[in-house]
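With one protein chain withheld, the remaining protein chains of the complex are depicted in position.
Entry: chain A
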Amino acid sequence: MNALFDLKYAYRMLIKNPGFTALTVSVMAAGLGLCVFMLAFIASVMTRPLPFDNGQDMYIVEAMEDGVQYNGGSLLLHDYEAIKAQSDSFTQIGAYYTATANLSNGDRAQRFAATVTTANIFSYTSTEPLLGRTFTANDAIEGSTPVAVIAYSTWQNYFGGDANIIGQSVKNNGVSTQIIGVMPQGYRFPNMADLWVPLQDDATRLNRSESISVSAFVMKKPTRSTAQVSEELKAIMAEISQKYPETNGKTSAYIATFQKAMMGDGANMIVGLMLTAVSFVLILACVNVGNLLLARANERAKETAIRVALGAPQSRLIMQMMWESIIICVLGGLFGLLLAAWALELLSYVLPNMLPIALPFWWIMKLDSELILQSIAIIGATAFVTGIVPAWKMTRGDFNAILRDGTRGAQGKRAGRINRLLVIVEVALSCILLSLSGVLVVLLQETNNSSYGVDKNNKLTARIGLSEANYPEPHQQEQYYQRLMDKLRSTPGIKGAGAMTSLPGNGAWYQPFLPEGYEVVDNQYPNTGRVTVFEGTMDTIGMELLEGRNFDSRDQLDSLPVAIISDQLARKYWPNESPIGKRFRYTNDESNPWLTIVGVVKHVIHGQPYSNMKHRTAAYVPFTQSHRRFMSIVIDVNGDADDFREALSDAVASLDPEVPAYNVAPLDLRFKRNTGGMTFIRDLFAVFALCALLLASSGIYGVLANSTSKRTQEIGIRRAIGATDEEVMSMLMKQGWKQLAIGLIIGLPLGFLASQGMVQLVGPEHNYYYGVFVAIPLIIAIVVSIATYMPAKKAIALEPSSALRYE
């Protein structure tokens, strides 16, 4: 009854002041909405366990080279077997790698993402097929009938949902393959698999140099911590590294959740920054609403005094104010949840086009029951935080004086201190957020403008995969690509065509190598990328030859094995001399020949243009001496690259209908998508920063307007005794600037420190971002000055006589 009485009153008070209610609810909706959105995003991409039994114990084991964590099939099959045999940390372990599957049923060929896996992948994920069966041990025996399990989407989209699909055959990369099962809708483990084929490679029958690269999926024993597992993996891998330095020079292994492995080693820092940023926005929202409620508590001091006189217990007085903050936060929270749900849905549509990769199956942007519970807890916490200070203030005061005089009383020293503190907090928090956001904008601008070492304009690219069944011999592969190049080069509007295994912006194949005469210490072989290049490609894509020559007709299978290296590689291993004529060899296979360097090209970024990847070196070998079935092709065109999509696809299809061109995209779009993740983070921080600026400016204005208003009488007195308007204005402005200065002194260093993680991750060439720490204080100074000037001007506009009578 009593609670209902107070609740009813609080509701009435909020209805009576629609402006106040709308403002506070909007502020909380913005703060809580951003917070819930961020938590949902982080849960989707990082923290929510995979949706399988024991999802919290499902991890991936991948290789780590020289401290850099790799993802996506980086562990040698032999290393996987060693871990499987020696580790005591897992209840289940299996291996897989991702491959391309060109499915062809006679009518049309389509490219799919295949997962080549050990048979236990389905029992690992405790998932039964919708139709048919999954793999048995026999399916994994080399030479057995090729079989495949397909995803629900593949069944629906490629096979038209044929109810009799089980037992049917389809050509997979030219090999007749029997469909034995269809997995349930949504099942795409381990990432975005369209079909699964059994892993038939056997480490016991392969040399290390022939070993394929895999990822290991493991079910960690619940009793083992990831730190313990990491130690064990390091020990196993160190032993292998000592035994096989040519293939495992600096290779170790790490364990991570699938989600974290996918996000890379900078993910923790980015997530930490996101959570910090969103916490700051929420704190700003709470500070603002708390401050508005505090102003109301001051205005309602008389009402409180009456309640005290009537014997209201302190708990009821506190609850009286708390009800208002509860209603505001609950309403704000509800709107915030709706806002977050809408933003998440929007993100689901936008994100696939922003990122360079297919989104993994666990990236489901939604609010689940756990998030709703977390949101309720956050709403409860914000209601407490926003309400407790005004409520506490409500129970303090000279109630006798208020009851006698009926006045609210002048602003006390304590209230003044609280107001000043609020301004300082708002300045500091907004400074940190704006600095972070500003630094990201500058870093991304520099990154997006960074040269990949090629000409990105008017280039269209695509991926081609020749099946092993139809193109088993190197000369067949060479013939195909030569015919394709000839066809493309003769197409009107196409100025040039080329092919390489890894396009700029895509990671190269990093292998241990040995420059001739280089002393290897502790069997730690250095690494460099290996990229196979078709003749004429370097000219087509605009790679700048600095020294020596390009590949040409002299480079044949039976001629001298040659390579072209990047200038960074040249500087590192052949400093102060020309590397032309020097030799090196990749050490992962004993049969690898010594390669003679015939040219030096300007450094090309293979990977994302961030610190970890952008300085990694690479060497290029001619296609004629290093045949590959999978190549990326690039054409240089006159005009808009997008206009040549059809010409490119037609050219590819005309040579072999079973070989489709896939991942067709202009090169500049690839580069843009390469930084799509960071661009998304930048945009997110920009939203945080904008919210922070709006919240801080409105909050600072509110606090200063309130405190200036309470000083109206004092201002009247000062003017009555002769102070000029300028002197009064100067006094008020100085006070605002003093709080600004303190806030900046706290906020700027913290903002600088917070931004350093991003700076290290991106690794900018220049320190342009220092300018942010000049621009942001200026922006905040302008905001604070306006927020101080407006109420001061209003107070001065009042006649001194009116100011003296002001209550």
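As a convention for this text, a contact is a pair of C-beta atoms (placed from the backbone, for glycine too) under 8 Å apart; a residue touches a chain by one contact, two chains touch by 3 or more; residues count from 1.
Here is the rule we go by: contacts and distances are computed from a predicted model.
K.L.:
Mind telling me which option in "Sulfurtransferase TusA family protein", "Beta-ketoacyl-ACP synthase", "Putative tricarboxylic transport membrane protein" or "ABC transporter ATP-binding protein" is what UniProt lists for the chain we can't see?
P.N.:
For the chain missing from the view, the UniProt record says "ABC transporter ATP-binding protein".
K.L.:
Give the residue, chosen from A:K250, A:R307 or A:R420, that touches the chain omitted from the document.
P.N.:
A:R307
K.L.:
Determine and list the chain A residues touching the chain excluded from the picture.
P.N.:
Residues of chain A in touch with the missing chain: 1-2, 5-6, 9, 12-13, 16, 302-303, 305-314, 316, 399-400, 403-404, 406.
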